[in-house]
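Report on one structure; see the data block that follows.
Just one protein chain is left out here, and the rest sit where they should.
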Amino acid sequence: MFFDSDLLMSALRALTPILLAALGGALCERAGVFNIGLEGMMLMGCFTSVATSWFTGSAWLGVLAAALAAAAYSLILAVGAVTLRGDAVVLGIAMNLLAVGLTSFLLRTVFGVQGTFDDPSLAGLPLIGGFTPLAYLAFVAVAVAAVMLSRSVWGLRLRGVGEAPDAAATLGVSPAKYKYAAVLISGVLCGLAGAQLALGNVTLFSENMTAGRGWIAVVAVMLGRAAPVGVLLAALLFGLAEAAGFRLQGVGLPQQATDAAPYVVTLVALFLSTARRRRRTANSPSGATT
Amino acid sequence: MTPQPVDPAVELRGITKRFPGTLANDSVDLTVQRGEIHALMGENGAGKSTLMSILYGMERADAGSIRIDGREVTFGDPSAAMAAGLGMVHQSFKLFDSLTVAENVVYAAEPRRFGLVDRAAARRRVRELAEEHGLAVDPDARVGELPVGLRQRVEILKLLHRGARTLILDEPTAVLTPAEADALFAVLKSLAAQGRTVILVTHKLREVLEGSDNVTVLRDGRVVARLVTAETSADEIAAAMTGRAVELDRVHAPGTPGDVVLDVRDLTTDAVHDVGITVHAGEIVGIAGVAGNGQSELIEALAGLRPVASGQVSLKGRDITHASATERRAQGLAYVPEDRHAVGTAPAASVAENLAMGHHRTSLSSKGLLPPASVRAHAGRLIERFGIKAANPEVPASALSGGNLQKLLIGRELAHEAPLLLVEQPTRGVDIGAIQNIHDQIVAYRDAGHAVLLVSAELSEIRGLADRVLVMYEGRVTATYTKDEADERALGLAMAGGAVAPTEAVD
Partner (left out) sequence: MTHTHIPRISGVLRSPITFSVLAGLVIGALFLVGTGADPLTAYSAVLTGSLGADGIGSTLSTGTSVLGMALALAIPLRAGLINLGGDGQMVLGGITAAVTGLYSPLPAPLTVVLALLAGMAVGAAYAALAALCENRLGVPLLVSSLLLSYPAVSLASYLARYPLKEPGSSLPQTRAMPDGVALPAFGDSTVTIGLILVVLAAAAYWFTDKRTAFGYEIRMTGLNSRFAAYAGVERRGLTLKLMSVSGALAGLVGAIGVLSFPYRFVDGSLTAPGYTWTGLTAALLAAAAPLGTVIASFFFAVLAVGGLAMERTTEVPRELTQVLQAIVIVFLAARLRFPSGWFRRRPQENPQESPQEIGAV
């Protein structure tokens, strides 16, 4: 049987890093910051978690360090786009490039290897029922983010800031404060996503190991309309595509076909979602008249 | 009026504010008593907005003092002003479209329960305030889906929720029909009767005379008159505002219409229904109406920037209903859009490059080549002809003042010598000197035998320029007047929907 609990399990494993990163992206989106630096923040998390785990022997310290390092890294976006009003798209691209360069550079200077660092004694995260604690945390984070965004005072103000910063400012709410908070939280979540990738189901660091997952998270934010539950569903879709890809590899399809699967599924999902949205707006009556 | 309390609600003394090149406020004194509706009047650029920005903590005065209820204060930002009991409804509303009415009202002053927003309490609060002040609105409606009049209510509710004792309203009726404006004034009067204070920033005589207790008039940054409304007249206020006898209502001589240039039949597009218009050569047709009644959509459809759902548009006898913007321009259409920064120019590009747009495929180029020298020469000609003040043609357009940027835009479009000119809000936010210049240019263009379709929210502009006036209401042309018939009362009634058949009456 093709669809079975194993497939679902491996889909859930595949979705965890994407979900964590996409939740961060969704918060930024809600606060009015277009964050396409998720990939780079995640990669910083990957490297930091492996390096810290290696030198301290504790995977948990690795997770903590990854969260802190990625949050610190996310300050580039916060300062650049919010305080200095730079272009968030260019900043995000630059952050992704910088992360690839920086982690490759550090891989060689710190570990003296090129390409991949793995060692049997590198401490990874424990598995509980086949999943890392971070995987469970990701689902808790969806619920927390959903409640915070829709019901809390903080969430209301954040949504207002994202939609009309000047309106928020006239009411004494500082848009910059909320944007910074959103970006920093996305940094923490991306750091966790990176730790999950590097210390979760495999324990290693390799150059550019995020391999586009941060970009998929960006798309998940779009698909899920920046709502936590929507983002969860979008991430699940990619998780399934990736898991199905592995499964197809088992039945003899070349690896390249299955590598491409998540991207193709993503693109098709985007087509469908935008087509549906456009049809809906085309049918709605114009709001210009009373 | 309520009995006079000891201390005025708001007292400004000697407020002075200088911007590079202008003295926006020149030791302005303004005293507003508690419980009154005080009108602050003046033309564009007279310094009203600056004064209110200073009062509300958005700008800092170079000199002067502010007293609220007798206590001297300094506001670093609007929230400090709000804490002192002030509240402002900005001309462009500061609302969150995707949030509900209740969420908008309580934003940043939320009732809480266990750290979460107490939504039930927020709804209750909106209902209470609405009932108390006659500002009925559904607390659960999305603000983005409300008509303008109701959005304004949300703005006022926001201030009342915060306990504002003094309300500042900046040009509150600019987007309202006369009927909605009347409703607003009823609300303001009842607020004043309860002892709240209202400062009304406006340049409309009618509402000042009908709605206010006292008037302060600003001109060129100085107070030129302090009047008691009941003892003054429209002429006296207007004379104080302009510094001369009501010259703004100058009416240009009518043109002599020739052949039909633009013929629009049963045009329907977004927010526009079955509109028919003809404009002749040598004629200015004005479209009056409260903003948001389909004028912008109509002009965009005529300019080829919005698809036409049904109907027919012809230009000099040729069908252009489905032609692209470029094809229309080639057929003889020029267009001055409403938003000169976002649509009409590229502020970061040079003056010369801005002046080349639209000419770059026609007179300035051959075989697709666009020599920089011809762009420069073209810019030099237009700068001279239209008196655009720019250091040189290579400076970015963003370095020009509002009036000069508008001259650039109008000059560029007039230079096409197109048989048809579409022009929207040609003098919005432009100083008085430039207004005169722009009006003269448009009239001269008509007199040269061109057709002009003018959209303006300024009735005086429409009445001064147009040979015929159409009124748009809810996407339809509901009335047509000749120059002589188009008096303020008739236009005002039609703009409010008064000319519509009774079956379509609202409410």
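For reference, chains read A and B in written order, and residue numbers begin at 1 within each chain.
In this section, a contact is a pair of C-beta atoms (placed from the backbone, for glycine too) under 8 Å apart; a residue touches a chain by one contact, two chains touch by 3 or more.
As the structure is a prediction and not an experimental result, all values here were calculated from the model.
Here the missing chain is touched by one residue of B:Arg67, B:Arg222, B:Arg361 or B:His439, and it is B:Arg361. The residue from A:Met95, A:Ala182 or A:Ala195 that touches the chain not shown here is A:Met95. Considering the complete assembly, chain A touches the hidden chain via residues 34, 36, 76, 79-81, 84-91, 93-95, 97-98, 100-102, 104-105, 108-109, 212, 215, 218-219, 222, 254, 256-257, 259-260, 263-264, 266-267, 270-271, 274-275, 277-278. For chain B, the residues touching the chain absent from view are 303-305, 324-326, 328-329, 335, 337, 342-349, 353, 356-358, 360-361, 364-365, 368-372, 395-396, 398-399.
Just so we're on the same page, only the chains that are shown with their structure count from here on.
Residues 77-79, 82, 88, 90, 94-99, 103, 107-110, 112, 115-117, 119, 144-145, 147-149, 158, 270-271, 292-294, 297, 474-475, 506 of chain B are the ones that touch chain A when the two sit in their complex. Residue ranges on chain A touching chain B, taken from their complex, read 147, 151-153, 156-157, 159-160, 163-164, 166-173, 286-290.
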